[in-house]
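Working notes for the structure below.
Up next, chain A:
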Amino acid sequence: MTLSLIEGLLLVFVLGCAIGAAVLRDVLASLMAFAAYSLGISIIWVMLEAPDVGLTEAAVGAGIMTILFILALANTVRPQENGLFESLSVRTVVLVGAFVVVMVATVPSLPAIGADGAANPVVSGEVTQHYIDNAYADTEVKNAVTAVLAAYRGFDTLGEAVVVFSAGVAALTVLRQEVFA
Partner candidate 1 sequence: MTESLRPILAILVSTVAIPVILSLKRRPNVREGVTLTVAFAKFAIIASMVPGVLSGTQYEFVLGQFATGIELAFNVDPLGLLFGLLASLLWIVTSFYSIGYMRGLDEHAQTRYFASFAASLASAVGVAFASNLLTLFVCYELLTVSTYPLVTHDETDEARAAGRKYLAYTFGGGVAVLGGTVLVFVLAGTTAFTPDGIEALATADPTLARAAFALLAAGFGVKAALMPMHSWLPDAMVAPTPVSGLLHAVAVVKSGVFGIARVVLDVYGPVTMKELGVALPLAAIAAFTLLTASIIALRQDNLKRRLAYSTISQLSYIVLGLALLKENALTGGLLHIPAHAFMKLTLFFCAGAIHVETHTDDISDMAGIGKRMPLTMAAFAVAAAGMAGIPLVAGFVSKWYLVIGALNLESGGLVFAAALLVSGVLNIAYFWPIVYQAYFESPEGHDEKPLIEGPFGGRSELRADGGDSDETHAASDEGEVPEPEHVDHLGKHDEEHEHHGGPPAGGWDDRGWRGGESTWFMLGPILTAATLSLLLGTVPYTAVFLRIVDTIVSNLPGVMA
Partner candidate 2 sequence: MIEQIPVLLVVLPIVGGAIPLVASLVSDRAGWPVATLTLVGQTGLAGLLAWTVSTSGTVSYAVGGFAAPYGIELVVDGLSGAVALLVAVISLGVLAYARKAGPHSGPFYGLYLLLVAGLTGMTVTGDVFNLYVFLEITGLAAYGLVASGRDASAAVAALKYLIIGTVGASLYLLGVGYLLAATGTLNMADLATKIGEMAAYDSTLVLTAFGLMVGGLTVKVALFPLHTWQPDAYANAPDTVSAFISALVSTVSAYALARLLFSVFTVEFLTAVPVARWALVGLACVSIVAGSALAVSQDSVQRMLAYSSVSQFGLVVAGFAIATPLAVVGATVHLLGHAVMKGGLFAATGVIERKTGATTVNGYAGMGSRVPVSAFAFAVLSLAMVGVPPAVGFVGKWYIVLGAVNAENWAVVAVLLASTLLTLAYFARLVERLYFAEATIHSKPDEAPVTDGSGQAVSFGMIAVVVIAAALAVALTAAVPELQAMLEDTLPPLLNQ
């Protein structure tokens, strides 16, 4: 698949929001940029035919995460910053740049976007094929994502539920509370 205009624009938007979140000095502005970023990302998920992930990202990333961030900001004082943008640290840019360059060097070895067959074992590998072939027979649900989530990789999902639960309990411990109140 080649880069379409709309995808290109979306990517530019998402990257722009991310950069905005990074360079905007004001925390609330940065947070808003991040919320927009999340929204953009969730659209990307949908365009990549991952509606489940898109829905989750919209509900979680753009929704609840933003609310939690705002609550945190409400409980802390927004620092009065002068200047719209953060100053750029050359040292860190070089450091991070080196990391990015190394990672970019690995990109050509990745399968092209949308490739299938032997080039992309993720979509054409036996594991994915098994899921698509057997999901309904094994689990009686049509959504293969749900089938994998709850049945084939149900143990992961138990772990995932425990992660959420742990986060709740950890927040209680962090704020030294006995109950959610």
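How were these picked? Simply put, all candidates are chains of the complex that A comes from, given by their letters.
Here are a few things to note about the model shown:
The rule is simple: contacts are C-beta pairs under 8 Å (C-beta built on N, C-alpha and C of every residue); 3 or more make two chains touch, one makes a residue touch a chain; residues count from 1.
Bear in mind that the values here come from a model prediction, so they are computed numbers and not experimental data.
Note on this complex: chain A touches candidate 2; the remaining options among 1 or 2 do not touch it here. Remark: chain A residues 103, 105-106, 108-111, 120-122, 124-128, 130-131, 138, 151-156, 158-160, 162-163, 165-167, 169-174, 176-179 touch candidate 2 in the complex.
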